[in-house]
Structure formats: C-alpha cells, structure tokens
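Some notes on the structure that comes next.
Note that one protein chain of the assembly has been removed; the remaining protein chains are unaltered in position.
Showing subunit A:
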Amino acid sequence: MGYDRQLINRLENMAKQIRRDIVTCVGVGVAGHIGGSNSSADIVTALYFYKMKHDPSNPQMKERDRFLLSKGHVGILQYSALAESGYFPVEDLKHVKELGFYLQGHPDVIKTPGIEAGTGSLGQGLSIGLGMALGQKLDGLDSKTYVLVGDGEIAEGQIWEAAMAASAFHADNLVAIVDRNRLQANGKVKERFDSGDIIAKFLSFGWNVIEIDGHNMEEILTALDAADEVKGIPTVIVANTVKGKGLSFAENVVGYHNGTLTEDTYRQAMEELA
C-alpha cells in the first residue's frame, strides 16, 4: 500500500518534534524515561496525527478512538503528543513533575486532559483498554481502543488474562501495540526475563498478529489500517524498535530507561533532533 509522500514527511517531522518535546520534558538534571519514550515515539505520532478520531477541543467526544499507555512510565511521550495535538500548551512540557503540576510522572486521568485512565502499575492497560472497547461496542460505536504495551511489561500475567478475554469477547475494536525494544529497566529482556516468542504467543491466544519496524512510518500506517479490516478477533502489532531511538548516546543503552540529561547531552540531543 502506498501512502502519500507528503503525509509520511509530515508525520516523520512530527515524530522528530515529539522527540524534541520529550527531551524538553526531561530537561537537565532530573531523571526521565527517555529510552522507552523514544522507542514508541513514531507509533504514538502515527496514532495521534494520522489514525485516531479525536478532538483536542472536546476530549470527551463520544465517538473518539481511545489511546491507553499501558507502559505508563513514558507519560512524557503521551504528554508531548497531546500538547502538539492542542490539548494543552506545549510550553507546559517544561514543567512535568513539578510539585502540584497537572503533568504527573505517570498519566493521571483527573489532572490531565486527554488521558483516558491512569496507568503506571504495569500489565493493566490491556484490560482497561478491553473494558473501553467493550463499552464502545455496547454503545454501538464504530470506534477503536489502542493500547501500547512494552515487551518487558508483558511479563505481567494480567496481560495474558486480558489477551484471553479479548479473544473470548471477539474484541476486534481493540488493537494492542507491543513496543519490542528488547530492553527493560535492568537489562536485556532476553537475559533478564525472556518473554519468548511474542508472536506465537499472541497467535495461540487467538489474536491477529502484524509484525513491523516500529520506526518505519509507512509500515506503522499500513499495520494500523490493516487492523481495521480484521473482524471477530483483536489485533496486536508487534513493533520492533530501538530504545532511545534518535539520540545516538541513548540508543540501546539500558541506563537511559530512566536517565538524566546533563547540559551537554541535552544540547547534543536537541542538535541531533534538529
């Protein structure tokens, strides 16, 4: 399937802008989840700026598609996408995690516009997303729920409870995206706690599985559009990514899971993303 080159360019530029916003969120001297934000940045850009029906001036629009960040620790990525969409001022990203501010360390459904539910305790987002997908079906809506999970996160057993349940309920309006950056907080997923053959696992749970390069915008759009065509079963997109993508010093470096930027690395990051 071919996509208009201008569309792809526009989305790639937005993904770059969002990566700059992520660096802005982290700032200098305070730890932030840089690695996982950057591995998911292209996927989240495609969702907010191409795929999802949503209205920043009416976050509660009934017909909206919904996005859940099951890997809630990369809240700064979602805040960047929400700010660039117009849910709140981009300038506010500088104040993430400041005492009393509305942009918390993890998504907060009460404090922040555009957040669908609080996440942070890993492994729960797919279940919450399934609940939303079932609610959308009860309301007769032609809307979808997208859930982003990490490949380290799927060690949580509840992910597989939800995987079973989504199949049982034929939740074809639920799309999971696994950000397979192959690193978790303390090292390589394969070495720390091997999640095995994710694709075979989801297939055996009755899901439609699509594997893509999670940094190739055309592949991301193709997968998201293909999920619309699948009836009767949920879809998971397994996106192969690089943790810290876009920042040469952070790519595939475990320490940048929740890392701190110095004035030098902050400047370097902004230069590389210019």
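Following the convention adopted for this analysis, a contact is a pair of C-beta atoms (placed from the backbone, for glycine too) under 8 Å apart; a residue touches a chain by one contact, two chains touch by 3 or more; residues count from 1.
The criterion applied here is as follows: contacts and distances are computed from a predicted model.
**Q** I want to check something: the complex is missing a chain, and I'd like its UniProt protein name from "Amino acid ABC transporter substrate-binding protein", "Transketolase family protein", "Chemotaxis protein CheC" or "Bifunctional protein PyrR".
**A** Not shown, but named in UniProt as "Transketolase family protein".
**Q** Just one of A:S39, A:Q136 or A:N181 touches the chain that is missing; which is it?
**A** For the chain that is not drawn, the touching residue is A:Q136.
**Q** Which listed residue, A:S40, A:Q124 or A:N240, touches the chain dropped from view?
**A** Checking each option in A:S40, A:Q124 or A:N240, the one touching the absent chain turns out to be A:Q124.
**Q** Touching the left-out chain: which of A:E161, A:D213 or A:E272?
**A** Spelled out, the listed residue whose C-beta touches the missing chain is A:E161.
**Q** Give me the subunit A residues in contact with the hidden chain, please.
**A** Its contact residues with the unshown chain are 108-110, 116-121, 124, 127-136, 138-139, 145, 157-158, 161-162, 164-165, 168-169.
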